[in-house]
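So that we are looking at the same thing, I have put the structure below in structure tokens.
Yeah, one chain of the complex is gone here, protein chain that is, but the others are all in their spots.
On to chain A.
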Amino acid sequence: MAATNLASAMDVDEAAIDEGLYSRQLYVLGHEAMKRMAASNVLIVGLKGLGVEIAKNVILAGVKSVTVYDPEPVEIADLSTQFFLRQEDVGKSRAEAAAPRLAELNAYVPVRNLGGQPGQEITVELIKGFQAVVLCGASLSKQVEINDWTHANGVHFIAAETRGLFGSVFNDFGPKFTCVDPTGEQPLTGMIVSVDKDSEGLVTCLDETRHGLEDGDFVTFTEVQGMTELNGCEPRKISVKGPYTFNIGDTSNLGDYIRGGIFTQVKMPKIIEFKSLRQSLKEPEFFVTDFAKFDRPATLHAGFQALAEFKAQQQRNPRPRNAEDAAQVVSLAKKIDPEADEKVLAELSYQATGDVSPIVAVIGGFVAQEVLKACSAKFHPMVQNMYFDSLESLPSALPTEADCQPIGSRYDGQIAVFGRSFQEKIGNHRQFLVGSGAIGCEMLKNWSMMGLASGPKGKIHVTDLDTIEKSNLNRQFLFRSKDLGQFKAVVAAAAVAAMNPDLVGKIDSKQDPVGPETENVYDQDFFDGIDGVTNALDNVKARLYMDQRCVFYLKPLLESGTLGTKGNTQVIIPHLTESYSSSQDPPEKETPSCTVKNFPNAIQHTIEWSRSEFDNLFVKPLQAVNAYLTEPNYLESNLKYSGQQKEQVEQIVSFLVSDKPLTFEECIIWARLQFEEKYNNSIRQLLFSLPKDAVASNGQPFWSGPKRAPEPLTFDSNDSTHLAYIIAAANLHAFNYGLRGETNPAVFKKVADSVLVPEFTPRSGVKVQINENEPVQNDASAASDGDDWTDLAKKLPSPSSMPGYRLNPVEFEKDDDSNHHIDFITAASNLRAMNYNITIADRHTTKQIAGKIIPAIATTTSLVTGLVCLELYKVIDGKNTLEEYKNGFVNLALPFFGFSEPIAAKKSKYGETDWTLWDRFEFKNDPTLREFVDFFRNQHKLDVSMVSQGVSMLWSSFVGKKKSEERLPMKFSKLVEHVSKKPVPSHTKHLIVEIMASDEEGEDVEVPFIVVRI
């Protein structure tokens, strides 16, 4: 989008979006929404923990400007959650102290302090000129006053506050707010096979593919044959008739449907009518966050008003766990709502001065997303009153009033809720944080505010192998531009130790990734030294691994993840819940290879093709050449079993000898010939084999339905995609050979146009898979191409004649815009899309799909991390029933919150013994296999039929007498080395062994895994 030469002509508000910085977030919000955000000025009033959390997320997301207002002096208790205030700021104005730190978050977002004097509340005059106003912890009367004005003047208004483990949010985006994309999901699309000509036109999808539409959605069509009026028609409202069929209304006056067609969903704007705060106080519209607490919003709606009333009357908040104040709050609330739950009201009063980081993170992340919705019209706003609580996080042994009194420490906000003794527990807790990316940064921030590990016994271990990259800065808020290239875990640890100096020396940063290779680092001693593990990972493999380790070492595991506006959290508690791997989401289904190779019908297919084309041209052949040059007897030993010897040798000959370029010009020629081969010749070859009029075995045209007949492309250097391909391919080829690149299009044009392209003649069918040097005959020698690669190999120079010579395979890097990688993949994919008449995709879209980029935004991360920490309180408390824990699922776009009890660990049985995944047998002193087998027979009446360790099959009952006699006397350590043919590493103190066994009746039984200490 960087239209540099047009910049002067553009509106100053519409500055170019820095795609390098906003890359991951752009995949959540899109360019349109971000442009609207870039025109919005946001005011945030109240800069305690909640205000700064909202400001942080909004600034990271990128709006035109953020202005803060909070002239009140910093108090020590503010440090419970306000991560941008320090001890030395006490006494300064909050806004003044925090604004410069907020400003560092994003160079594109100016942060202003509105100033003001202590004791001076915000006024209507001050809020003029802002598109969105957020009040954090303002008095209710002030909220109403401000909202009266914003409601009448088209300014988006949000009021939010947190009280201990409670939070409340109110949205008023005006009487008529237009939301352009209520779900944020990609528009649905699919192929159709029939449209009835009827007053109720029924559309049927191809191949029983679910259309996924809902009643009231709108669709339009393309490529319909016969009933052509549907192509590009005004969006038609549908009603769902079945998973594969839907109704589009009257089609009786349209043409007769013949075949084909694609439906595409059209997103229609939605008008939302917000009520003012004044009206909402009387007629609230609740947004439910937890269906298990469905009557709580009403209670809290009264409760929060009662707190406001209490404050107005007494000029102070109710005291922590003070029964007298609580009674007053309850009675005030009962006047508003006689049905309100007294116990909950009393807790609300007890915690009125409470301020805890996890709740602030949850509400702050949520509100920030609402601000972005107000500014961008993207995603559905929350309508209209939200109340949230996590009372379950309170310790089982409730603190006393005395225990909750402020002690003049930075933790006073948390002490007011949990008490001093629990604060000590938090301080002495020891956690292992796996990953220091987006979730990791937020987690460390929350932990530092909570004072986790601040006590004498406390410790935080954090590991991340990554270094900081530009695209991280948009949400991994502990990192700044100056930190680029540094290790994440190191920078993050230092940043949060600066936020809370109690953590200095308490955080141990590592770069060793978790995995089987680092079990000498993360060993028994290491796990003995921690109380639990928190995952902050970005991949399933490491999650599965950590899950396995936590099961083995019996450690609680807190797991979470985000995908755009969606997030989830899971608690895993030893001997109680199932583990992470017990129930896994099915991964995305892959596309069949024939679709990718010959029959693409969607841009995803051409991108997948071009991504592997990238490897096949610029990575694999070069690796093969290097392997040939460095590995002794590479051709003989490595290629023997590949089934592809000849092709591979041919390739090495081509890249190392026959087609090796000496100049950049030769690279351009090579690229031009690649174009011809891939986008003309092979398409013509395919059409030769399967002509456009080919008939399938059912008598239907072969090229129909999902199979789109391709067209060869004729090279035209004036076509920007054609030329882009040549430029990218030639440069990458040049890189492979260490030749200097070139970017001047004129050079490429000139050379490419002068290339003499050999005439193409299709190969005839019988020659396929046959050595092309042999005459075409149906005899054995013609088909036998397995042996003759040795002749070919004679063309290769011997590796010893080229000492030190290597080619440069490309290492795919999606985030470097100058390396031609994504340029090539985009051009190659689009050329192929042009072959198949598929709508092409821009670079940005191609990059996401090819780079498998997971969309991400700071708001979701903040919220999810808050939810995790609410569970961490429970872990620290040692809660041991399922009902006390919650797994969470959120989608900020809709918005949606869902919570469920964790699933219990599945019980299995052998003999009379119940067991779960948390149980195991244990052997000490490295037993022999015979002792091992005898133990099960004698002690458990189990007949062992197979024993395995890792991927090795140590023994089975059908292994043969000789092997059995050899192995049964072996000690386990010896046996493992014997079978795996690898030494057991010296740091290995135990082996995890699995067996298959049957009981006395010969019934197969499942038994726990076995730990053999060696």
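Everything below uses one rule, namely that a residue touches a chain if its C-beta (ideal position, glycine included) is under 8 Å from a C-beta of that chain, and two chains touch if they have at least 3 such contacts; residues count from 1.
Rule of thumb we're sticking to: contacts and distances are computed from a predicted model.
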| item | value |
| --- | --- |
| Undepicted complex member, UniProt protein name, chosen from "Probable electron transfer flavoprotein subunit beta", "18S rRNA (Guanine-N(7))-methyltransferase", "Vacuolar protein-sorting-associated protein 36" or "E2 ubiquitin-conjugating enzyme" | "E2 ubiquitin-conjugating enzyme" |
| Contact residue for the chain not shown (choose from A:K128, A:K176, A:K541 or A:K941) | A:K541 |
| Which residue of A:P587, A:G738, A:P758 or A:G804 touches the chain not shown here | A:P587 |
| Candidates A:N41, A:S948 or A:T988 - the one touching the absent chain | A:S948 |
| Residue, one of A:E200, A:E229, A:D295 or A:E647, that touches the chain absent here | A:E647 |
| Candidates A:I146, A:I248, A:V653 or A:L686 - the one touching the absent chain | A:L686 |
| Chain A residues that touch the omitted chain in the full complex | 193-194, 204, 207-208, 242-244, 516, 540-541, 544, 548, 581, 584-587, 589-595, 597-599, 641-644, 647, 685-686, 689-690, 694-700, 702, 704-707, 763, 765-766, 768-769, 778-780, 783-784, 786, 945-946, 948, 951-953, 956-958, 979-982, 992, 994, 996, 998, 1002-1004, 1009 |
